[in-house]
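In this view, the complex is presented without one of its protein chains, the others remaining in place.
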Amino acid sequence: MKKNNSIKTVVAVGIGAALFFVLGRFVQIPSGVPNTNITTQYAILGMLATMYGPVAGALIGFIGHTLIDLSWGGAPWWSWVIASTVVGAVVGFMGKKLPIHEGVFGKKEIVTFAIINVIANAAAWLVVAPVLDIAIYAEPAAKVFAQGAMAAFVNSVTAVVIGALLCIAYSKTIAGKGSLDAE
Amino acid sequence: MIEPVISFRHFSFQYRAQKRPTLHEINLDIMPGERVLIAGPSGSGKSTLGSCINGLIPFSFPGEIQGSLTVDGVDAPTAGIFALSAHVGTVLQDPDGQFIGLTVGEDIAFALENECVAQDEMKETVGRVASLVGIGSHLELAPHELSGGQKQRVSLAGVMVDQVKVLLFDEPLANLDPATGKQAIELIDEIQRRTDTTVVIIEHRLEDVLWRSVDRIVLMNEGRIVADMRPDELLSTDLLRRHGIREPLYLSALRYAGADIRPQMRPAQADTLVIGEDEKQMIGAWMRAAGPGREAEERPVLLEVSHIGFGYTPERKILNDVSFAIREGEMVSIVGQNGAGKSTLSKLICGFETPDEGSMRFAGEDMADWSIRERAAHIGYVMQNPNQMISKTMIFDEVTLGIRGRGYSEAEIRERVEETLKICGLYPFRNWPISALSFGQKKRVTIASVLVMGPKMIILDEPTAGQDYRHYTEIMEFLRGLNEQGVTVVMITHDMHLMLEYTPRALVFSGGAMIADKSAAEVLCDPELVCRAALKETSLFHLASRCGIEPPEALVQRFIDTDREVRAHGG
Partner (left out) sequence: MAAKTVLNYLPRKSVVHALTGTTKLAFFLLFTFAGMLTYDTRVLLGLLVVSLLAFRVSRIKVSEVRFMLVFMLIFLLLNNFFVFVFNPNQGTEIYGTRHVLLPLPGRFAVTAEELFYLFNITLKYFVALPVAMLFISATDPSEFAASLNSIGVSYRVGYSVAIALRYIPDIQRDYHNISQAQQARGVELGRKEPLMKRLRNAVNILLPLILSSLARIDVISNAMELRGFGKKKKRTWYTKKPFGRNDYLALLLGVLLLAASIAITFADGNRFYNPFM
């Protein structure tokens, strides 16, 4: 059974990265502010990292984000790619105790999930991304922190609102041990 | 004495999430080189049995096993999936889930790559196996460039690179058009003859599998084996009908005519069937007893499609100059080969895509300026896969979704939804989570969620794919009921029986053009049309010519009428 889990992780990373790619690249919700769209890939990242753990979470963020950047045609913007990786790793690390696989996702879990995602996104976009931007690209601190704050806010909101709703809905579809009985 | 290659002894299995065992007391021996068909109603444990043979149970689906199972000398419950994969090759139902490589060649090589086979040897094996299944010239193609039947060939090649003793197929025919399904069965048969492997096929479409001979049919019901016989014997009993499995049509016709089916008649295949003078006379008499046909009255045209042309990309046209009209209260089938453009046509009608040329009118009004939502109020579209439509966890919420925000009061909404749920037979479950429903019930939830918007017409994409005969009948009778209440029903289907039994009229598509618009019986009795649209002649047509009935459509029509009467009287 151990073995199957590791294959499942390989596949979950692949499919997760594909979802991250499709949502990040093609699915945009207008935010109301002109020319800025809300993308939903961090909601999925939060959910999958919670389900499959930190390594899978980190890889989904890394592969998914790299593919998005490559598909736009340029070299990946590594500082942000790494930030996505951090989101996946942190959520996966802190959220691996959440019993979503057993079909439990109540109030307590929702709150934990929300806090974890806010922490992860804050760490990634307020610290990792801007610091790397300064180190690699020598961009003005004011600019990168402003961008980071915007990203932290938007991605936290989508991860918390959409991610939690998805987790709740998903947990309702799981059957517990010995719970299925005809009539 | 030859040892069986698969041997179940007092075997039972219980999934971890289940309260009771799914398989009980299975005793089954399969000999090397045998061909075995496993049949049974949905949920009877066929796939579960297959998963025991290839090791997915207990290693991927945990649970509790009792008794023993040996596969090619290996103790299956302890061997592990990898060890078993050297003995058993499995072709799963979903060709897209099974097709893992980015191209055909890579996918076939997948198992070899995992074995660390050197590249030269790998290329050679892949080439050999690919030409064996007839896909040798397509090694560079990506999955989406292949048809459903070709994908299935790739799956087969992928398991044949190992010299396996047993080939296991779980529903290889679902979603294939009839002609491709027939080819798939021929291919399996040919491979079996050449390599002398043991073949185990799990399939609902009994008549299609019997197109090539099988040695035994194992009939399952509620986790037990209820019959294990040669096909000729099994078809002579009423076991199939008793367990809600459809027997071949030519046998039903003979029974309606009052004939008695005996093993000596070799009933397993339509062309080897021995029909004596007695049976011919019975058929003749049955034909003469037909009542007068009913003439349908002409109703006003509801949907008129004229000269529609469309392509997803400018280079490749998918639909060309398609025109037809559907009248109010009709029930019509759309049939044709995989990739002919049937689903694309329904997307155009629903406004998901915009035609490049031509026009459509609904009840006389031009639809060009209608939005998706406006169209949805008149024309409901039910997708093939209910899981792609369901977005809520509770049935009530799911059905309500479509009529929220249309200015109805909460009470009106509730009333409408409840009424719809009653029509669909879902009212008792209204507060259930959708995840607790079977596939067929989910399908009805999606139909309900479309019906609640009050459409005059609904289009269903493959309403019965992968359903057993009982659920099939349930869904189809429900649709017929709707139709009687005045809803126009259009169905896209690969199921020739469905077309014959339920829809008087059929539109036939091939390569993006509509090549016929006739009665269903006429379509299936026209060999040239059948061939062009990758359909399959009905075995009734065969029977008619064997009994010298002219025109053969008459027998088909008589069969449909009788069948309907029998069912109307709860038979």
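Residue numbering begins at 1 within each chain, and the chains themselves are lettered A and B in the order written.
In this text, contacts are C-beta pairs under 8 Å (C-beta built on N, C-alpha and C of every residue); 3 or more make two chains touch, one makes a residue touch a chain.
This one's a predicted model, so the numbers in the text were calculated from it and none came from an experiment.
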Among the options B:His144, B:Arg194 or B:Arg316, the absent chain makes contact with B:His144
Only one of B:Asp75, B:Asp94 or B:Asp260 touches the unshown chain, namely B:Asp94
Even though one chain is not shown, subunit A touches it at residues 3-4, 6-15, 17-19, 21-23, 26-27, 29-32, 38, 40, 43-44, 47, 59, 63-64, 67, 70-76, 78, 136-143, 146-147, 158, 161-162, 165-166, 169-170, 173
Touch rule applied to subunit B and the missing chain gives residues 54-56, 60, 81-82, 85, 90, 92, 94, 96-98, 100-103, 105-106, 109-119, 122-123, 126, 142-145, 158-159, 347, 350, 352, 372-373, 375-376, 381, 383, 385, 387-392, 401-402, 404-406, 449, 453
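Note that only the chains that are shown with their structure count from here on.
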Given the complex, residues on subunit A that touch subunit B span 1, 3-4, 169, 172-181
Interface with subunit A, subunit B side, in the complex: residues 15-20, 59-60, 62, 80-82, 392-393, 433, 435
